[in-house]
Structures are given as C-alpha cells and as structure tokens.
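The complex is shown incomplete by one protein chain, all other protein chains being positioned as in the whole.
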Amino acid sequence: MALDKKNTNWRDKLHEIIYEADTPSGKAFDIILLVFILASIALVMLESVNHIDAKYHYWINIGEWAVTILFTIEYIARIITVRKPLKYIFSFYGVIDFLSTIPKYLSFIFVGSHALITLRALRLLRVFRILKIARYLGASNQLKDSIIASRVKIFVFLFAVLVSSVIFGSIMYLVEGEENGFTNIPKSVYWCIVTLTTVGFGDIAPQTALGQFITSIIMILGYGIIAVPTGIVSAEYVKNSNKKDKEDEEASKKGIITERYPNVHLNTQRCKNCHEEYHKDDARFCRICGTALH
Amino acid sequence: MALDKKNTNWRDKLHEIIYEADTPSGKAFDIILLVFILASIALVMLESVNHIDAKYHYWINIGEWAVTILFTIEYIARIITVRKPLKYIFSFYGVIDFLSTIPKYLSFIFVGSHALITLRALRLLRVFRILKIARYLGASNQLKDSIIASRVKIFVFLFAVLVSSVIFGSIMYLVEGEENGFTNIPKSVYWCIVTLTTVGFGDIAPQTALGQFITSIIMILGYGIIAVPTGIVSAEYVKNSNKKDKEDEEASKKGIITERYPNVHLNTQRCKNCHEEYHKDDARFCRICGTALH
Amino acid sequence: MALDKKNTNWRDKLHEIIYEADTPSGKAFDIILLVFILASIALVMLESVNHIDAKYHYWINIGEWAVTILFTIEYIARIITVRKPLKYIFSFYGVIDFLSTIPKYLSFIFVGSHALITLRALRLLRVFRILKIARYLGASNQLKDSIIASRVKIFVFLFAVLVSSVIFGSIMYLVEGEENGFTNIPKSVYWCIVTLTTVGFGDIAPQTALGQFITSIIMILGYGIIAVPTGIVSAEYVKNSNKKDKEDEEASKKGIITERYPNVHLNTQRCKNCHEEYHKDDARFCRICGTALH
Partner (left out) sequence: MALDKKNTNWRDKLHEIIYEADTPSGKAFDIILLVFILASIALVMLESVNHIDAKYHYWINIGEWAVTILFTIEYIARIITVRKPLKYIFSFYGVIDFLSTIPKYLSFIFVGSHALITLRALRLLRVFRILKIARYLGASNQLKDSIIASRVKIFVFLFAVLVSSVIFGSIMYLVEGEENGFTNIPKSVYWCIVTLTTVGFGDIAPQTALGQFITSIIMILGYGIIAVPTGIVSAEYVKNSNKKDKEDEEASKKGIITERYPNVHLNTQRCKNCHEEYHKDDARFCRICGTALH
C-alpha cells in the first residue's frame, strides 16, 4: 500500500479513487456512490406509488435527473480512467452501469402520453443499480466455494422438483379439473410448485377428497426433500471449511502466511491495463499482464 | 472405449447408439430423444390450455402423431437390439416407454364423445416421458447413498408427521367443527398436514380462539421438527463423504485407482445379454454374465 | 432365543405372544393388532364424513363394536399375563389402551340424543391407538439421542420464537388495528406465529404500508432463524454419530461386540416380573430384578 506514487498522473489517481477502496478518497467515493444508488432506487419506488407521485411528481423528477446526471459522469469517468475501455463496457458491471443510466434519457426522446407506460419498464431497469452494492460487500469466499462445489447436486435436486411438479400437476389437473381452479396443465404445474416449495398461496386449492389426499402426499414429499439441498450445502461447507483450516495450518507451519487466508484476498486493487482483480496485498505488479499496481 | 469392433453387426451398432452415450452417434441420439421428449410434454401442456387448443388444435394433433410414431419406432428398435427383450419390456424404463406411446393409439380405437375425457388420462401418461431425462443426468452417487443410508430415519420421521396430523386433525375437528370448514376428520387431517408442512393454503383456517391456540402449537411443532430430516440427511452426507474421501485416499496410496472414485462409475455401457449397467471404464466383459462389451 | 422352555405355562406363553415379537406367533399377533388399529382409525374417520355415515352407519357401528370387543379382550389378556398388572395399567401404553377401548362402552350407557355430541369427543380418543404403532418401529436411537442432546437449545430457540411473536404481534395490533383483521393481541400473536413459521394462511394479512414493511422484517427474520434449530440437530447428530462409531470401533478392537451396536438393542423381550424392556440378545435374566427371561 505504501508504494511510491511519483509517476501517477490524474488519470491514475482517478482510477485509484473509482475502482479501488484502499485509500481514504477511494472509500469516500464508494460510500457516496452507495448512498446515491439507494436514493435512486427509493425514487423509482416512490414514483410507482400513485398518491405519492401525484403530490411530489415535480421533486421526484428533479431527483431522478440529478441521479441520472451523476451516474452519467461516473460512467464516463470509469471509461476514461481504464486503459482498455471496451473490456469495462462489456463486463457485467459495465453493462449494468449503462442500463441504469440510459432509461431517463430515452424518456426525454420518446415524449408522448401513450409511450410513457412502456418507458416506465426501461426506467425500472435502474433498479438493477442495486446490484452494484454487491461490490462493497466482501463476498464470502467459503460460502461461494461450497455453493459452487454443490451446484451439480443442487441442479439435480431442482430438476427433480420440476419433474415431480409436472407429473403431480398433470395428475391434479385430471383429478380436480377446471371447475376447481386447475384450468390447464401449466397452471396445475404452477400450483404444484407453489405447494412443493411450501409457499401455498391458497388462490388455488384442492376441493375434492382425492385431490386433497394427493396434495397431502405432495406436501409430505416436499417437506421430506427440503432436507436434501440443505444437507448438501451444509456438508460441502463443513468439508470446505475443514480443508481451508488445514491449508492455513500447513501454510502457517511453513511460515509462508502468518495471517489467515481470507484476509489475503481482501485487496481491492484492480489492474489499470487488463482490468484484473483480486491481487494479493503485497503484489506490486499485476499477476496477469505485469503492469505496475499502486 | 477404444476396443476392437470387428465383429459388430448392425444390431450391435444400433444397441450402441440407443443404449449408450460414449460414441458421437450415441450422444447425438440421446440429445435428439431429449428434445422430442420435451416437445411432446410441451404439446400435452398446450393442448390443455383451452384458448391455445381452440386455435391450433390441428397442428398440435399432427405434432402429437409425429412424436407418437417416432417413439413407437424407438420402442421397437430398443426391443430388437436387446438379446433378452422381455427383461427390457418389464424393466422400469421399458414400462414407461410403452405407457408414453400407447395412449394416442388408444384414442384412435375408442372414438366417441364420452370416452374422450377418460382417454385424456391415458394420454397424460405421456408426461411420464420426462422421467427418461433422469437417465441423462449422472445421478449423484454420494447424494443417493446418503438418502438410502437415512431412509429408515426419514420414514420414522414422516410417520411421526402423519400420526401427529391424525391426532391434531381429530382435535381440531372437535374444536372448530363443521361450521368453520373442518367438515370431517379426513379433511381436518389434510388441513393439519397443510399446516405442519408450513404450506398453509388458507382455504381452511381456524376461527375460534382455542382453535387458533392449538394451531399455534401445531405450527411451532412443525417448525421445530423440520430440523430433524434436514439434520439427518446432512449428517449422513458428511459421514458418507468423509468415508468416500478416506477410501479414495487409501486406494490411491495402494496405486489401484489414480482418478477419483466417482469418475469410475460414469460409464454408460450396458450389457447386450443380461442388460446390466454400471460397468467400469476398463471393463471388456460384463461382470455378471461374461458377455463381451463394446 | 433358543433357550429352554420347559417350565413355561400358558400365561408365560401368552405373555411371549402379546408383549414380544421374536417368536412367529408373537410377530403374527403384532401384525394382526396393527391391522385392527388402522381399521379402527379408518372407521372413526369414515364415521365423521356425513354422506358416508348416512349410507353405511349400520356397518360402521358393527365394525366399531367388533374392534372394541377385540381390544377389550387384548386389554384383559395384557393385564392377566403380567405379574405386576398395576405397573402396566398406569404405564403410558396401558393408559392409551384403556382410553382407546372405553368410549364405545360409554356411548352405550349414556344414551340420549344430546349427549351423543360430547361422547364423540371421547370416541375420538380411540384415534390415539395409532400411537401403538410406534412400538413396531424400532426407534432410531441415534436420532433420539441427538434430539435429547439438543433439547435445551431447541427450547431456548422456541422460546425466542414465542417472545418475538408476542412483541411483533402487539406492534402489528397497534399498526394494523381491528379494521384489518388484527382484532386483539392474542389474535395478532397467533398471526405472528403463522408468519414466523412461514405457514402464512392469509386469512389475516397486513393492509397498511407500515404493516407490510414490519411483516417483511418478521418474515426475513423467520427465514433467517429457521437455520438455527436445523443446524443444532444436524450438528448434534454428526457429533453423536461420530462418538457411536468410535465406541463401536473400540469395542470391536477389544473383541467385546462383533456386531454393530444398534443391533444389540433390537431385542423385544420384556420382563414378566418388573416389566423392564431393552434386554440384550444374550441376556438370560432380567438385568433389573433377576427374573429369568425367555
């Protein structure tokens, strides 16, 4: 962190502030951005409430324009400070940053009383700004690892839930029929998922004795199989956690790492050249392209 | 895999394509079959939606006949290429293959406006085709093992849920009575399962103070015991997983297996003589009857 | 098992048949009893369904009397064959056996059109017969141990759920008020338990914006804490299971037990004198009072 910063120009400084969070100004930028993202989501939400929008439409509109202009500046700054702008633009957050800024401008171009309703849909995309917040939360690596390790098993499990829903949904359609709300098979399958996942809205409910008997089987089945994904993630997590502990122990015996493993990962440096993340704390050069980091 | 295939005739070749998935043509066959299964399920679903069926009845009917004929050809090919056809016919997938093909033909024979409704039930059996897909997903062996290992405990648990439902259902029938929707004991038991499994449709709900008090006890009980099957599967999975890891370790020490254990299982060869599955990758002869595999 | 049975008289033989399940006649008795218990529960259930009772009242009544008489004979036989009858009569199953037999006789004494409704309640107690079935399922010892080991923690947890329900229920009563279905605090607390346990009937649902906001907090809280009891039972089960495995291993090293531990427990012998259960398979005398077992 305490590296020499003689040859850094304004672009590199801005890159440090925008993309990283280990300088005071970088942290301040991130917190301000976080506040604006939350404010913009609140504005979109309030606008959708009729009686609030009727009263404060003027102020909500001003607020939305303010947020949009600030996000535009931020978006341009992000493009300017990166050496390979295209890589940022087509990255996951690059696309989200663009989609969360553009709708308000589009509402300016397509003026018309009838078009407003459809534009609302585009405007709502700004809600996706919330995804940006994920950046500020250090992703729990162990958690991610155990979900990845068990993803095949979870997929097999969810597939089993879907197949059961299709079969039981079809049976219920035959048993209950259209007069009891099971108007067609897709709707019956939807109802079956509602029941298997123990949500149970109750907008559709079995009325015949046979239908209620089959529903009982579906529910007990659902109750029994809820154990499966929980058990899997839990077990993978224990395994993963034990493995990590052992690795840490061995590493600390050899004197390589003194701190715990997870802390090594928490560096927010991002390479200005190749846009690579997750550099170790003591790294002076990008491990991918060799560009100096600071 | 790279075995000599000099003496294979057309029947053996077809057997390879239909039953196995380790040649390019075998894989292609499986993927095409998968697409047709999904298409046929989609057709059955669309047919049940009134406004879609009214519009496209002609095309849906043609599609159903196309799928039915293709499945018939597949079914005949499966019988011809196996040396012991009866074993296939009365196997689990043999019965499903038959039941998913026959209803459309039956609808041809039993023409009549009244018989159509009952035939629908048979036609729907084609939805069971979806079960075939399970073949294409490598069953997670560890998951299966831990469910089998804990099946007695899960059964005891589900039995406890049923007994509780019968007792609490009877009590609720007495407390709430017919005027509040608890019209008879079987219905009360059904409601109790709905509540214990935390589904809670709300079509029947307690109205009296005492009924709501007993319901609170039922729900907290249900909430407390949901932990039990989850804990069991989870624990069995951890145990199983540890055991497998230890076995792998020991085996790799002795130099027997170099790859991980699960990969050994993933061979899709099926014996042409005795219809046995799950041969090891380096197996040249069926481990049950000694017939050459290729 | 293959012990000498020279001095066994008819009472001892009957005791063997009724209380134990390791002779062919003992097993047969248990299975017949199981069938009658299920039949009697089915009769009580069918009687409560109005249109079935209206049609087959005569046959259901005959069936009920048949079952009642058989259970009476069984109850008397159990008392006769035990050396200390009082210990049986006031044991858990003794009381259940009595309560499941008496209501039908009471309906004979208290004849009267008005008294019938209240007698129904007593008759329903026969449903408790189902509890007898629990005898025939070898209770999973490990499961029981892990629930007992975590009972204090589960109690603390359920208490936390109750306290949260009282507090949130009171808040919701103030926020939503009587006009939105939250007519009094006990009802609000009931609704809160419905929500926290993720049952969600929907007979009462928040209507105000603030009420829906608080409900969101309650639900996310409920979702988050469902992890706690599951985690506890799961962890206790893993610990318990590991401990048992270790004990078995050590015992088999010393040559004491060759079979696995759980099998040792599965003996159904019951002492004729002190009514003690769970004797080891090779036990010739009661470990409590010294009476010979056979």
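The chains carry the letters A, B and C, assigned in the order they are written, with residues numbered from 1 in each.
Rule of thumb we're sticking to: contacts are C-beta pairs under 8 Å (C-beta built on N, C-alpha and C of every residue); 3 or more make two chains touch, one makes a residue touch a chain.
Quick caveat: nothing in here was measured; it's all calculated off a predicted structure.
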Using the document's definition of touch, tell me which of C:Leu14, C:Ile60 or C:Ala205 contacts the absent chain.
C:Ala205
Touch with the omitted chain, as defined above, among B:Pro103, B:Gly169 or B:Gly200
B:Gly200
Using the touch definition from the top, which of A:Ile32, A:Met45 or A:Ile62 touches the missing chain?
A:Met45
Interface residues of chain C toward the undisplayed chain are 152-153, 156-157, 159, 163, 166-167, 170-171, 173-174, 183-186, 189, 195, 198-202, 205, 209, 212-213, 215-216, 219-220, 222-224, 226-228, 230-232, 234-235, 238-239
Per the touch rule stated above, chain A touches the missing chain via residues 41, 44-45, 48-50, 120-121, 124, 127-128, 130-131, 133-134, 137, 139-140, 142-143, 146-147, 154, 157-158, 161-162, 186-187, 189-190, 193-194, 196-203, 226, 229-238, 241
Interface residues of chain B (partner: the chain not displayed):
198-202, 230-231, 234
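Operating definition for what follows: only the chains that are shown with their structure count from here on.
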Interface residue overlap between copies chain A and chain B, same or different (over half shared):
different
With centres defined by CA atoms only, which chain is the most remote from chain A?
C
Separation of chain A from chain B, taking each centre as the mean of its C-alpha atoms, in whole Å
32
Chain A and chain C have mean C-alpha positions lying a whole-number Å distance apart equal to 46
Touching at least 2 other chains, the residues of chain B are 157, 186, 189, 198-202, 226, 230-232, 234-235, 238
